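Below you will find the structure I want to go over with you.
Every protein chain but one is kept in place in this view of the complex.
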Amino acid sequence: MKIVVVNVNTSESMTRSIDIAAKRYASPGTEIVALQPAFGADGVDCNFESYISAVGVMDRVMGYDLPYDGVVMAGFGEHGRDGLQELIDQPVVEICEASAHIAMLIGRKYSVVTTLQRSVSAIEDRLKISGLWDRCASVRANGMTTQEVDHDPERAMRTIVEQARKAVEEDFAEVICLGCAGMAGLEEQITSTLGVPVIDGVGAAVQLVETLVNLKLKTSKTLTYAKPDPKSITGWPFSTNLKQQNLQSIAA
Amino acid sequence: MKIVVVNVNTSESMTRSIDIAAKRYASPGTEIVALQPAFGADGVDCNFESYISAVGVMDRVMGYDLPYDGVVMAGFGEHGRDGLQELIDQPVVEICEASAHIAMLIGRKYSVVTTLQRSVSAIEDRLKISGLWDRCASVRANGMTTQEVDHDPERAMRTIVEQARKAVEEDFAEVICLGCAGMAGLEEQITSTLGVPVIDGVGAAVQLVETLVNLKLKTSKTLTYAKPDPKSITGWPFSTNLKQQNLQSIAA
Amino acid sequence: MKIVVVNVNTSESMTRSIDIAAKRYASPGTEIVALQPAFGADGVDCNFESYISAVGVMDRVMGYDLPYDGVVMAGFGEHGRDGLQELIDQPVVEICEASAHIAMLIGRKYSVVTTLQRSVSAIEDRLKISGLWDRCASVRANGMTTQEVDHDPERAMRTIVEQARKAVEEDFAEVICLGCAGMAGLEEQITSTLGVPVIDGVGAAVQLVETLVNLKLKTSKTLTYAKPDPKSITGWPFSTNLKQQNLQSIAA
Amino acid sequence: MKIVVVNVNTSESMTRSIDIAAKRYASPGTEIVALQPAFGADGVDCNFESYISAVGVMDRVMGYDLPYDGVVMAGFGEHGRDGLQELIDQPVVEICEASAHIAMLIGRKYSVVTTLQRSVSAIEDRLKISGLWDRCASVRANGMTTQEVDHDPERAMRTIVEQARKAVEEDFAEVICLGCAGMAGLEEQITSTLGVPVIDGVGAAVQLVETLVNLKLKTSKTLTYAKPDPKSITGWPFSTNLKQQNLQSIAA
Amino acid sequence: MKIVVVNVNTSESMTRSIDIAAKRYASPGTEIVALQPAFGADGVDCNFESYISAVGVMDRVMGYDLPYDGVVMAGFGEHGRDGLQELIDQPVVEICEASAHIAMLIGRKYSVVTTLQRSVSAIEDRLKISGLWDRCASVRANGMTTQEVDHDPERAMRTIVEQARKAVEEDFAEVICLGCAGMAGLEEQITSTLGVPVIDGVGAAVQLVETLVNLKLKTSKTLTYAKPDPKSITGWPFSTNLKQQNLQSIAA
Partner (left out) sequence: MKIVVVNVNTSESMTRSIDIAAKRYASPGTEIVALQPAFGADGVDCNFESYISAVGVMDRVMGYDLPYDGVVMAGFGEHGRDGLQELIDQPVVEICEASAHIAMLIGRKYSVVTTLQRSVSAIEDRLKISGLWDRCASVRANGMTTQEVDHDPERAMRTIVEQARKAVEEDFAEVICLGCAGMAGLEEQITSTLGVPVIDGVGAAVQLVETLVNLKLKTSKTLTYAKPDPKSITGWPFSTNLKQQNLQSIAA
């Protein structure tokens, strides 16, 4: 079995971390291919970046040669899973949803610990439209960007444990989901500190793709995720405006 | 006051229709500028196209010179409103949400009549994450693509009335929202046939932008819609894969 | 355009404040007429007073000569909006609902700061049956009656800011709604203190009535808000306004 | 024990029917006093009439001499229960809520059969803000006004059974609630026709008041239903009952 | 009238307490018979024990000779009510649901104070599937097992009051439900300390059974609670009661 795991940002170190996490949890005989978009931001922390990432991920996967058996979208709660499901038949599993599914199987309530408070909204919305919100005790933020988590793992670890502890003690979470692909690898440390199961979304998603493939199931094509009707798509690639905007925001 | 109204697809005739609708409902003294993305599909009927449109709309608006007072996103329930809200300070109003807000002010339950059944999911999700779902009696589809609505207005009219009648008689809707920017202009005919108020989303959104500007309100920048942190965005524009995929789907 | 703004209590100073707020936010060319009920309490802080106010407001509006284009009910979350919608064709907008609609257009979550804790229930119920509850982060009370807010604006200001700050910091509200018509005028001060948009319901409602009139929309009369069937209303000697209405509806 | 049962309209024949229903279900030793408002409509089928009724009911009960042990508000889903709960300490039970409570004790889902389709909204809202909506399978209307039910019991019976049958067969209701005080007395006939338990709200409410009195429970006065603060109520000449109450509460 | 009150555990002292509570609240002329299962745990604090108790309660009631008029299941939120409702025609009222019903009649929000934090889940689930969750402000735990409550009433009292106070002050509960049959008898003390009505579930349930019997209502047998189809039940040697029931239903 071959599973394509796509990072949603353009950070190569993040892609490597995701690759390691995916391989750690893949079953023997499962081949992991870690990809990253050809364009986009080197960290996805807001909707603007998330929409570019949605297109970047679809673009990268469509440019990757068959055959493969399924795709893991390794951006926690980012946009694009439904779009990719329309384009291909193979299962597409997003890591926020994967984490929630797994968490609900081993505990009554789960909490997510993510990066920035501003990202909490996106995760809440993802869980709500995916029908997985009911058993969520809380989504908590450690206040670091995706990139800061990438670069300062020690501080990341400390602040994640801090929020996870509050989730357990104040929100009565029984399982913790790591709300950022870049947090992969911290599971054991947190579990040993707090005594609750901790879920890395990449591992969860890889295993769920395997499960779907083993069950010989593919994405339903009868309605929402049917292949797009042929359209004329023009002017692509075309404009550098979004990059300009970004430079402006750096200057501002 | 100057309002930018952005079509979400690349159909020039659709952009003209939207321009007409916006001007019809704009107050005297309000200038309307109708734009369309520089790239993307000539009709948006699925999530794949919607994500490209999200980026296309952000790209087009960011490339448009200031000053303007607000933006209308003229794609019924499409992605991208929250992304654009992050990028600019001016109010951004999406036409599906605008329709629901207006409908709830003049009736207890409303229904949406949209194009394809597959689009119903996206509209439901948009209404749910926008907190406007509770008073929705139903989202019904007339079975035509956005492009077919554009090209065969007579059949569009007949099938929309048919679904609107069911919404009124079976689902007890008291207001009908036209679930596609391309349906603008059919309001009076449907109202005179069925006796219920009918809302065109473009008009509703233009008026709501005016309202926000008159109230001197801008998008809150404290959390979810704060300006994105500076990131390195690379490789943009870059790849033609998505176009290749599209051609494949035409061939298929 | 002429908009009738009805205070829900019999305090003349409150009516004057409401008149000022309405005129501040009305568009040029919009005439504002501020009314108050001929009977009722000089402050509405509970359901008992709210029901009297519902009848008082309907009585006062029915006794006011046509023509006018719409009505603002300036009692935050009070009863009676649906009753008045049945009696007249023109749009009727209540200020709690107006605030929530506007708040949802410029932020993801909003909080209401109201007067007494006992009033929180009524506001929650109003938002729930209006389908606007989902994006409400919290309804917080500053512990003062409507009359105390009217008479001690300094303490009102201080305690409202205090609750608004908690709403922003603890409940992650991105917009604040002033939950009492008597709080009108505090918007700028709070915004400059806390950095979040603040909405005065009277202004929001006036603008939304203008929007509905500009869109040529009236209350749907197909079901819930249809004109009442002729009934014999007896024993109601104080005012003949409501009875006259009834005879008119028989004639119509 | 003495229970005051208040009709919400001014129809004497309806008040007599309600009196009979209440006495049929009251326990031996319970005295029933049936009242009707001194003013208002002779049938309550819309919000306009319901608000007048809310005040009429409060006025009538406040004008009735103590002692009594509890009050039944015999208008199905009408306004006013919460207002009366503020004014007095004794339990106040409304018949729509009473029906739902009882139905949920003997079946998994219940349906309400009411009069006009326009009244369905009010009943839905009542059940929602009372927290009793979850187990409601449907609210169905037989298309007759309260007065028509009063005057043509045969047609009422036939159309009620018709809707009840649909509720059982299509909506899987296991219990039927009669959604109008004027339907009292039809329980046995419907049960023998359809085989499901049928609940008359007046009986249910009388018994629930008895239960509360037997449990020595009164309305909680800590927050929502606390006695109104003293206010100046002016211009209310018809009846001094409500003003007297106000003076009493000042004295207390 | 004769009501069977079944303890869900095998503690004789708990059964006696329940018997006393039931008799305290039963109307004159109502005979109370307190039973306890022939097998099971001497305290029910988790799902494992709750399922054994569900069977133990059904077994004990089926082994008890008719006639009786209704059954109270005196385990707060435990499993089995729906099973027993299938087996007999008489009303079966569970004390957690009974408490919530009564609480909602006298206050807008209620809280439950139960024993262990781990039991909170079960109570939440019971309230949710019973459709009584909406008005629940919180379920709080005092941290003692059922047995500890039984053996150390003083500490139980102190910790229950502590949690009830938080429910009132922080969660805005207006009524407190005692979330364990073993807490019966503490009502007056808590009410006099905190000023809110306090509900003992056993009393509430006894009174609600009386109400149902007075209304001549039995459990609906049309669908969910229909008598089980005849099945072969094998290997059940301890008690033949359940098997006898099965044979009876075959004969019927």
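Order of writing sets the labels: A, B, C, D and E. Residues in every chain begin at 1.
What we mean here is this: contacts are C-beta pairs under 8 Å (C-beta built on N, C-alpha and C of every residue); 3 or more make two chains touch, one makes a residue touch a chain.
The model shown is predicted, which means the values in this text are computed figures rather than measured ones.
Seen in the complete assembly, the chain not on display touches A, B, D, E. The missing chain, though absent from the display, is touched by one residue of A:G56, A:G107 or A:P228; that residue is A:G107.
Taking the complete complex into account, A:V168 is the one of A:V168, A:M183 or A:I233 that touches the chain left out. Looking at A:E31, A:D134 or A:D152, the residue that reaches the missing chain in the full complex is A:D134.
Contact between chain D and the unshown chain involves residues 108, 172.
The set of chain A residues touching the chain not shown comprises 25, 27, 91, 93, 97, 101-102, 104-108, 130-135, 168, 172, 174-175, 195-197, 199, 203-204, 207-208, 210-212, 214-215, 217-225.
One chain is missing from the display, and on chain B it is touched by residues 117, 120-121.
Note that only the chains that are shown with their structure count from here on.
Both chain D and chain E derive from one sequence, and where they touch, over half of the residue numbers involved are common to the two copies. Within chain A, the positions touching two or more other chains are listed as 117, 121.
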